[in-house]
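With one protein chain held back, the other chains of the complex are shown just where they sit.
Letters A and B mark the chains as written, and numbering starts fresh at 1 in each.
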Amino acid sequence: MRLTLAEPSYLKESISIISELVSEAKFTITKDAIELIAMDPANVAMVVFKLFSSCFTEYDIKEDTSIAINLGNLKQVLRRVTANDMLTLELEKNKLKLEFTGSTKRTFHLPILEIEEKEQKVPELTFPVTITCSPSVFTSAIEDADIVAESVTFVVEKGKFMINASGDLSDAAIEIPASDSVKIETGEEVIKSKYSIEYLKKMVAGSKISNEVSIQFNKDYPLKLSFKEVDKVLLSFILAPRVEND
Amino acid sequence: MRLTLAEPSYLKESISIISELVSEAKFTITKDAIELIAMDPANVAMVVFKLFSSCFTEYDIKEDTSIAINLGNLKQVLRRVTANDMLTLELEKNKLKLEFTGSTKRTFHLPILEIEEKEQKVPELTFPVTITCSPSVFTSAIEDADIVAESVTFVVEKGKFMINASGDLSDAAIEIPASDSVKIETGEEVIKSKYSIEYLKKMVAGSKISNEVSIQFNKDYPLKLSFKEVDKVLLSFILAPRVEND
Partner (left out) sequence: MRLTLAEPSYLKESISIISELVSEAKFTITKDAIELIAMDPANVAMVVFKLFSSCFTEYDIKEDTSIAINLGNLKQVLRRVTANDMLTLELEKNKLKLEFTGSTKRTFHLPILEIEEKEQKVPELTFPVTITCSPSVFTSAIEDADIVAESVTFVVEKGKFMINASGDLSDAAIEIPASDSVKIETGEEVIKSKYSIEYLKKMVAGSKISNEVSIQFNKDYPLKLSFKEVDKVLLSFILAPRVEND
């Protein structure tokens, strides 16, 4: 296996974000993409990451490969990559070899872990609501809510997306109307669901890799946040709802 | 009551500064201004804040109103306001409602506190010394003094303002002569007084709202620091002196 990225930033940013939720994970490398599907340790959130082969200047694999890596370590190494470096990934001596080629050549080896875990599968979910907007609008709303509470209620109603949070004494409400830059697809019904702000704050960091986020949810049902660049990268998160007697 | 600010930064910056000295305080809203007069918990410093009605694009009050608020909470909410937001203050359901109107509409409610405290009054003080200068010159002198000691002696003598600090082993002396940008109004006498650096460091943050500070004091007598923009905002601090046997 030998994979070369001329622009390593999608990988760098994505791993940095994912490592806040998951500490060890298995990457599957097929002829189409490098893919990671992982649950956070509390089983509340799932991460799905795909870096497509079309991102790579060299993408040479003999067979599908699966390697488990400590994401904290991988993040630390990827932090050292600069915009001028080419990054090559290889397997060598049962380790993952990362080679940075710029004005100097720098090589890192990271141990491959043995993870005895059942294959994660992305659940099939159907969503009556899809909101597409600039990540900054959504991130700002989550940060607003974070001031007053630990969970947030998403409500969609008649072309408006509302984000409400109530603390012991204070509350916050953010109203995002449909507009040229905010698309809200939904039916007639008012749909409402509650999610953890702590998780959402980690997930909105996905805005580093895309200038659009898609937000999908249903009543007391998981939320799906997706950040993507077509043919390049996909980073999505599925977050369990908090039900009222939480 | 309905008050709207097109430029919320005076309120935002002032509350951020005041909250370092006072955690809860009562605002009095009259037809002229929003006003706050409060002592710090150690009874060493008083804050006087006025945001004049001429700052507001909408200033609608039926009668004088007084509301007590936790300044830490208020600061956190005001931090979320951006330069593009209009800020409207209202009373609703016995709470203070803050509405930010920009590309989205964001609404916060903060609880109104019951403070059983006697009305604070600004003491009548007369000062033989008034120094007016750029806040950066004064702030820098306080930071210099902070390296060597916990208190600082202000001295005015023949057109010179001196700031002296002596620690156990080290000392610092800053000399600010009268100049085009530093006005020193005083009599013949040498006047000297000592103040806490810890408090002064919090007070000089007032430089965020004005590009001039006025410094007034007397021998072993309170200090008054004032930051203002005419017809807009006034933030002043009164600080008790430290007497020699402190």
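What we mean here is this: a residue touches a chain if its C-beta (ideal position, glycine included) is under 8 Å from a C-beta of that chain, and two chains touch if they have at least 3 such contacts.
Small disclaimer: the values here were computed from a predicted structure and weren't measured.
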item	value
Chain not shown: contacting residue from B:Asp60, B:Asp171, B:Glu189 or B:Asp220	B:Asp171
Identified contact with the non-displayed chain, of B:Ile34, B:Ala68, B:Leu110 or B:Ala141	B:Ala141
Selected residue (touches chain absent from view) among A:Thr30, A:Thr107 or A:Ser181	A:Thr107
In chain B, positions touching the absent partner	137, 140-141, 143-144, 147-148, 169-177
For chain A, residues in touch with the removed chain	73, 76-77, 80, 103-111
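Criterion: only the chains that are shown with their structure count from here on.
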item	value
Superposition of chain A upon chain B: rotation angle, C-alpha, nearest 5 degrees	120
